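Missing here: one protein chain of the complex. Every other protein chain is in place.
Read from first to last, the chains carry the letters A, B and C; within each, the first residue is number 1.
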Amino acid sequence: MSPIRLRIVVGLLLAVLATASFVASFGHLGSFALTVALSIATIKASLVLVFFMEVGKQSASFKLALAAGVLLLVTMLALVATDVSLRRGPSWANETTSPRRADDSSL
Amino acid sequence: MIVLPDLARHALGLPVEATPTAASVDSLHAAVITTTLVGTACVAAVTFVFVLRYRRTREAPAATPRIVASGFREWLTASAVLALFVGFWAVGYVQYTSIERPPSGTLVVYVTAKQWMWQFTYADGRSSEDVLVVRAGTPFELVMTSRDVIHSFFVPSFRIKQDTIPGRWVTLYVDAAAPGSYPIYCAEFCGVAHSHMLGEVRVLDEADYAVWEREATHDGYAARGREVAASHGCLSCHALDGQKRAGPSFAGLYGSRVPLDDGRVVIADEAYLTHSIVDPLADRVAGYPAMMPSYHGQLSAEETGALLELIRSLRDTLPTQGRVP
Amino acid sequence: MTALPIPPGAAHDERSFWTTATTIKSWLVTTDHKRIGILYFVATTSMLFLGGIFAIIIRLEHLTPGPTIVSAETYNRLFTLHGVIMVWLYMIPSIPAGFGNFLVPLQIGATEVAFPRLNLASFYVYVIGAAVVIGSLFAGGVDTGWTFYAPYSARTPATVLPTLIGIFIVGCSTILGGINFIVTIHTMRLRGLGWMRMPLFTWTIYATSIIQILATPVLGIALTVIGLDHTFDWGLFDPARGGDPVLLQHLFWFYSHPAVYIMILPAMGVVSEVIPTFAHKNPYSYRAIVYSTLGIAFVGFLTWGHHMFVAGISRFDAAAFGLLSMLVAIFSAIKVFTWVGTLFRGSIELAVPLLYVFSFFFLFTFGGMTGVAVATMSLDVHWHDTYFVVAHFHFIMVGATFTAFLSAIHYWFPKVTGRLYARKPALVGWALVTLGFLVTFTPQFLLGNGGMPRRYYDDPVGFSVLHVISTMGSWLLTLGMFVVLGVIVHGVARGAKAGPNPWHSRSFEWRTASPPPKRNFVGPIDFNIGAYAYDVADEP
Partner (left out) sequence: MSADSDHFESVAQRAQAVRLALGVFLASETLLFTAILALVVGYRATWPEAFAFGVHHNTKVLGSINTVVLLTSSTSLAVALEMLRTGRRRVATALTLFTAACGVAFLAIKITEYEHHFAEGIYPGGRGAFFVAHPIAGLPAFWTLYFLATGFHGVHVLAGVGAVGYRAIRMPDATEIHRFEATALYWHFVDLVWLFLWPLFYLA
């Protein structure tokens, strides 16, 4: 397949995936909705990275730079999410519906 | 648990520790500061010895042997020091959780920080400003919030500190405090009079605490307000603990932003409250049925004042519908 | 691919980069990395003195517990701008942009940085940013502390926006500079100069640039959101509209903790250059310093939560951040052990740069260990936002980075100016700076232990004696700084001529003339003898 045709096919694939996640969003998936949408987005992102940005053919330091950015993205989101979701209110607040209800895990 | 000798505590400038937790924190403090002094002294001493021993004598610098440390020894020293630091972290974590998380069921005192003063509300509805009165030897839980910006409740003698964040309840646990008077500082910058936001924890022994408890304080007026509300049927529609009944709850109402049914948003201050008592349908709260009768002419000024004091005294009670106080 | 037509046997200019063109215009539009380094050095040092003036007034205010010379509003603006100017206009750019610009191409055998015009652009972006920050002084200044915590930063009557814009612009300059250095070090090294043969100062500038380009954007977002909250009332951190001020602290400290490593790593680079030269010995373990530098650069991104132990974060995060902070402290400990080990069986000459490095040793070790103490969670509950923390970070920023900055000035003085400074007055300057520092900041540890909170205009009862000692110490430190300034000015004007390598150093920047020609090296460059090969008798 010639590089031009490859790129067009990847473009079509991206459009298909976009419509797929658009349709999926109307389904009542509840808590899974976000995971489905984000995983499709990750697939599309890797398609763009590999075929359009040709990250495979870039130099090692280029890949290292992007990897550092993505690694810090994941770390920061993880630490902020664990902070916000695991905060506990006063000892008696957890019985009543206080604005910051947190599951009563040991930590 | 090694208790910091008085001389060392005084030399470090630490205030007298007033709670058992403070004493255990001080012992960790002693361990860490000793390691710091010893570590620094070792580095200085070794450097001094090397400088003396290997000083350049001749003008032209002689070639020096090429010495490269063995990887193993590097890892050994690094992991030994890391183990020591992780030890500090572990002890620190255990003490941190005991300061931050009170066992449920302990005596609760509400703390509300506002720009440049502290307000303490006790379990029985009584409140006092800038002075927190506690019985010696009984642990208590501080449930704290802030009315405006971030402040920080800091009692050096208890070695405790916790930022009070508006819109959230944060806690501190103080186990049995020794009698005495301990300063309270605000430790998070909060504006022009940040350095004037001082308070005092007065820990009274049994006798003095009993005397203090019997004194009538200004919140007796709020109790009077409760009688007026009961006798005039207010409590049948307005709950005091935040539950939603036919009418909005008085809990956390005073000073909050109230959305009205015609789209306006008003602050629940004395003017709004008195006007609503006299003419309830003028500013109807969004989402509530229009069924409150007018009390025009049925309440004397003293009774209306008592009702207002009741509502004012409930402004810090926890709202249960997620509405921010 | 066709090679660029390098002019055969280009008549490399023999004269130094100072004298090739001496018009003002030649300096203002220069793309010579050495001149840009000097422009940065002059700009950042003037910011140091401006920030220092605020520090002196703050210390004078504490001479008496009550109001002394300024009002509360002015005091709050003074400590805020002292923080903003010192952190963003002096500490972060001074060594990386000043000395880094001058030395990195020399140390890797390149004639220029990768993008010289981008280099000049980042200097002018810095100047514009600094001008906006100083301009905000006249717009009433900002009184929120350099941390800009919400909701106070959203509600303060003071004009917050100009200062935020100024810091944002300086942040852009840092990112541009960071990109330039990373690409230079990756692509412009001399053929055959492997990563593990590069001088250690270049390694620290490389690690600093990585932190700069990865951390500064998050500061950009934090500043933008604070500006939107204050000026357009977006209320993203207004609790009444569901805002959570602690999230802003997460954003701010995600930048600001790596920022303190931006400040200390170049200083460590200076120390790693000065000790081998004056001990005339190879570093005890080149590998350990390189890996701990990279370790600090990456683990430094994971420890920001130790600034928020009492801010109301979850216990899981408090535990995680505490543990990671202990891990990052180990890399500094490894460096100190390696530096001390380098002195073993060396041939030590007690030159002034080495004396500053010994001050660095003592103050950095003590400051660093108090850092471990403050990272211990239960102790931080007592110490947070008290003068103990103020003393800790001044021990690192002034005690370590500033002494390393002075050591760098004296060490590379001959390379930059081709002259030698006068040793005796420089010794007096060193003694005054070190003593003045100790008298100023050691009492603050005791103030912190006593519970004296930070940013207090009026001192609570019982702390005045320590405050007076600290204020007198600040006078001594200021005197020391002026003595050093005098030594430098005298040295530039009438210092004795210095040869290309007065300290007999093996490091690569000393393999060319002092001051170096415009294109750095004349003729073929020979780096076969290593940068730390002191076991070789003859000089390269």
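Miscellaneous remarks
The rule is short, and it goes like this: a contact is a pair of C-beta atoms (placed from the backbone, for glycine too) under 8 Å apart; a residue touches a chain by one contact, two chains touch by 3 or more.
None of these values were measured; they are calculated from a predicted model.
Taking every chain of the complex into account, the chain not shown here touches A, B, C. Across C:152, C:254 or C:358, the single residue that touches the chain missing here is C:254.
The missing chain lies against chain C, touching residues 1-4, 6-7, 31, 110-112, 114-117, 175, 178-179, 182-183, 186-188, 213-218, 220-222, 224-225, 228, 232-236, 241-244, 247, 250-251, 254.
For chain A, the list of residues touching the undisplayed chain reads 3-4, 7-8, 10-11, 14-15, 18-19, 21-22, 24-25, 29, 33-34, 36-38, 40-41, 44-45, 48-49, 51-53, 58-59, 61-63, 65-66, 68-70, 72-73, 76-77, 80-81, 83-85, 99-100. Even with one chain removed from view, chain B keeps its contact list with that chain: residues 259, 263, 265, 286, 322-324.
Please note the rule applied: only the chains that are shown with their structure count from here on.
We define each chain's centre as the mean of its Cα atoms; on that basis chain A and chain C are separated by 36 Å.
Multi-chain contact residues of chain C (touching two or more other chains) are listed as 244, 246, 312, 315, 319.
In chain A, the residues that touch at least two other chains are 88.
Here chain A touches chain C in the complex through residues 61, 65, 68-69, 72, 75-76, 79-80, 82-88, 102, 107, going by the rule given at the top. Chain contact summary for the complex, chain C toward chain A: residues 182, 186, 210, 214, 218, 244, 246-247, 250, 254, 298, 301-302, 305, 312-317, 319-321. Remark: chain B residues 12-15, 25, 28-29, 32-33, 35-36, 39-40, 43-44, 46-47, 50-51, 54-56, 60-69, 71, 74, 77-78, 81-82, 85-86, 88-89, 91-97, 99-101, 148-150, 152, 154, 156-157, 159-163, 165-168, 170, 183, 185-196, 198, 257, 324 touch chain C in the complex.
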